[in-house]
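Shown below is the structure under consideration.
Here we show just some of the chains, and they stay where they sit in the whole.
Chain lettering (A, B and C) follows the sequence in which the chains are written, and residue indices restart at 1 in each chain.
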Amino acid sequence: MRIGVVTFPGSNCDYDCYKAVQEALGAEAVFLWHKDHDLGGVDAVFLPGGFSYGDYLRAGAIARFSPIMREVREFAERGGPVAGICNGFQILCEAGMLPGALIRNRSLRFISRPVHIRVEASRPPFTSAYREGQVLTIPVAHGEGCYVADDETLDRLEGEGLVAFRYCDAAGEITPEANANGSERNIAGIVNERGNVLGMMPHPERAVDPLLGSGDGAGLFRSLAEWLVTA
Amino acid sequence: MSEYRVEVRVVPREGILDPQGKAVAGALKSLGFGGVGEVHVGRLVTLGLSADSAEAAETAATEMCRQLLANPVTEDFEVRVLEAAGR
Amino acid sequence: MSEFTADAPLPRAGDPAITPALVDEHGLSGDEYESILAILGREPTFTELGVFSAMWSEHCGYKNSKPLLRTLPTTAPWVLQGPGENAGVIDVGDGLAIAFKVESHNHPSAVEPYQGAATGVGGILRDVFTMGARPVAVLDSLRFGEIDGPEGGRVRYLLAGVVKGIGDYGNCVGIPTVGGEVYFDSAYEGNPLVNAMAIGVLKKEELIKGVAEGVGNPIMAVGSKTGRDGIHGATFASAELTEENQKKRPQVQVGDPFTEKLLLEASLELIRSGHIVGIQDMGAAGLVSSSTEMAARSGTGVDIEITDVPVREPGMTPYEILLSETQERMLVVAKRGHEDDVRAILARWDLDAATIGWVTDTGRYLVRENGRVVVDIPGEPLVDACPTYTREGRESPEIARLREWTPAELRPRPEEADPTWTLRQLLDAPTIASKRWIYEQYDSTVRTNTVVGPGSDAAVIRLRGTRKAIAATIDCNGRYAYLNPRRGGRIAVAEAARNLVCSGARPLAVTDNLNFGNPLKPEVYHQLSEAVRGIAEACTVLQTPVTGGNVSLYNENPRGAIYPTPTIGMVGLIEDVAHVTRSHFEAEGDVIVLLGGNTGELGGSEYLKVIHGLVTGDAPAIDLAVEAALQHSLLEAIRAGLVRSAHDCAEGGLAVALAESAIGGGGPFGVEVDLDDDLPTAALLFGEAQSRVAVSCTHASVDALLDLMRRRGVPAARIGRVGPAGGEFVVRTRSGEIRAPSAELARIYESAIPRRMEGAPQAVDAALQSEVSLP
């Protein structure tokens, strides 16, 4: 099992992701450079958090043109698992690989804190190790994480069970107070129709070691590991 | 080839959440400004562009918006080619 | 390598003539100008005058503070690099070392809070990674005017702008901001303080210095192109903030954290590559100070061709290029013949490098413009002959009088009959209240090493691949230093160390930021010299040498000097992450033990300020031997596994400390405490006596804990127990009682700053105006 972690100029969670893959997924992790033209035969790809190209103009707007993104798109079209975390989610939306967009938090402030998210769909390759309705504690750290899309898109995402995570309170209730960044319908993460492309704002790679406050993110990496051995 | 100053106006699409616009409206009211209605905060991109004609410049800039300067999901844009920047 | 020419530089066309007025404008005294003439043996050119004025400014030359700084203890077996380098470095074992330093950006932040604070973080990060260390944490120490005061609007704007500036920069570069402090007091109106501290980790063998060694080695400018940003920023930072230069508004420096991130990665790669011999940030006074300091450290000279420096704007003069403070630039001395390897590494990160000169053996600071010499100064005197002054110090009699105040003079307010009311007032005071609104704008968990982030006594960062962690804090109570500078200096060090020990760490070393007023005023110089004396005394007793720091003088507003504010940044080592301790209660039924003795002191307390509008009395007494005993014993107890939580008593005294311990963590917990000291209730509950820590422990370990303290001669009293989550907060004295639902106290503590900031137009203002230049 080899897992690729893409480094864009300005990525700053690439190393965290790399370590999480080794520690929580127990797989070989390799860095993929944004200028690369192949994925070096990896079995899954992570687009990590950070501020690619400074997030200038719009988060993820410039990164999506990196040479590596063509490979990532084709890999995803062949059904390969691709997860975008935080800035990675923003890049996937900008690249049109996931619907909708991430705009400035309603508070206009950057938010950094552990939040509760509810698992909305337990499915491979990324969330099968979780129970549906399970409440996770995972840190968020972003200034542009407010998920928006037009109503049909939102209805379709919900109708087809493509919402992966929602912001919730400790009891798992979906409330406005629990909606960390003001996202439409408390959406914290979504997948594409095939389910092999995931985008989420919270940082599972920061929640794989209880010493740092929570181990709830490990399930995402375990799900992927299971899927890769059976696939 | 002549030099043009092109101005690209990118504004949040009608009906899409505009947290900045909302916040600014609120702030203006609490600063005591009366008669303030809808407020929207967008982006203004100005660029120097050398092209064969104003039309060519406009076509290029429009393509830049499609590809990069505006987000098709959340933003509308408008391109204006200004008088050839004297150079 | 270009030939060395001897002919003296001629004035350039368009250079102003050197007049006394011009010399004065450059912040140089008549005597200083005389020594310049002596050093050169001729009149300086305009460019040379600029070079001297930058190098001999307070900021670079430490004119007024050097003699005092020499009195600080700076050595210990674990100190690898003391003051004088870009950052101090200490040994933490396992082949690892910690580089850390604090820097102020007070004046730039007063003019443009967002950019001022952002570029402050950028500068301190560069100081750390130019030592070969990867930055792992940032802390910030902030001072503003009264948020509720007449200047409240400006204060909100400054607070929102500074916090967003620090956040946007650190968040983008990807370094967690894990701790800090904020005080609000009218003394800082018009002159906020913004101090930022950065900490980095390196392998001992990868330590590199800012040196220009090896005659014939190329000097390369790396990173952003040079523009007209903040020209004379360094001298500006050393001049009083008057209405005048408020209007003058020197070009503010704009931060580009994205370029900084690229520089960070490229620099660390360069340092490991072995292609370079030295590297330094082009910080204050840009190219001049970096090149002269690098040469001075290695006793060499430099020969720079100014037209080879990549510039952002046309028509820049040598004067402007030398003094520009454009951010995100580094000066690198490469090994001769390795320029292409250096360029290759930088190109990978989309950065350019230009060879702008050479290291020489002439010891001269030589700058050419198209080969023609425009600056030719002997390097050694330029750096070391900077005149230093021991000014006259005299305490202001008013302050001496304030110290004579005693609690006996106090007229209690009727509401104080119920100390619960008093506690509510204090928990709602911005200086005491939760700083969550601030630190939640900082990414505190990126890099996945943050064991304890903001919200406890000190931050804790694990050292991957070991059982160890480092703890860090930054502290200073300027009001104490105002009332009694020597005690204030001692207490700042003692509180910082106490915060580290409460977290399970052994304090190792200090970086200090001396924020003071105009040193030419005898009462200010008195504060400076006395505070430094106090810091030196405490650092000696607590064995925490000073490895570096920063001096920021002329912090004055039209109404006078700020409180003397000697901010102390401190780093400590946790031998085993199992020892990590937090300030919050952890479980119902745990026993609460107070270490240290209560006194009747009220002087300089937050209580006097908030409840009575008084800044008076003497700062709390502090016996450094007693403090040391407390800290050693507490650390011993923590390592023995006897302690569940530990929180030092600081602003607001024992009652606030207990409330903070109850509110945080899994709580809010109820509390059941009885105090039978024979002291007035207000003094007992809210007095700020030093060397006290409120700890909690299990029933099983309380006897062992008390016994250990008895053997160590540390006063320790069992004062109560932790109640159920959501329970009542009850603290009884002989003559009074605090009683309130802990949840209500938590609400007051948590909402104090948000309710003052939410929807405040100034907050929106700050949020908006960053849009153009930063994400």
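The working rule: a contact is a pair of C-beta atoms (placed from the backbone, for glycine too) under 8 Å apart; a residue touches a chain by one contact, two chains touch by 3 or more.
Model, not experiment: these values are computed from the prediction.
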Fill in: Copy-number formula (whole complex, one representative of each chain type shown)
A x1, B x2, C x1
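The criterion applied here is as follows: only the chains that are shown with their structure count from here on.
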Item to complete: Could you compare the number of C-beta pairs in contact for A-C with that for A-B and name the larger?
Response: A-C
Worksheet item: When the centre of a chain is set as the mean of its C-alpha atoms, what distance in Å lies between chain B and chain C?
Response: 41
Worksheet item: Any idea how many Å lie between the Cα centroids of chain A and chain C?
Response: 36
Worksheet, complete the sentence: Rounded to the nearest Å, the gap separating the Cα centres of chain A and chain B is 30
Worksheet item: In chain B, which residues are in touch with two or more of the other chains?
Response: 20, 23
Worksheet item: Where does chain A touch two or more other chains at once, residue-wise?
Response: 108
Fill in: In the complex, chain A residues that touch chain C
9-10, 12-13, 15-16, 19-20, 49-51, 53-56, 59, 108-113, 139, 141, 143-144, 203, 205-206, 208-209, 211-213
Fill in: chain A-facing residues of chain C, complex
164, 167-168, 171-174, 256-259, 261-262, 349-350, 439-451, 462, 464, 577, 764, 767-768, 774-775
Worksheet entry | Residues of chain C touching chain B in the complex | 759-761, 764-765, 767-768, 771
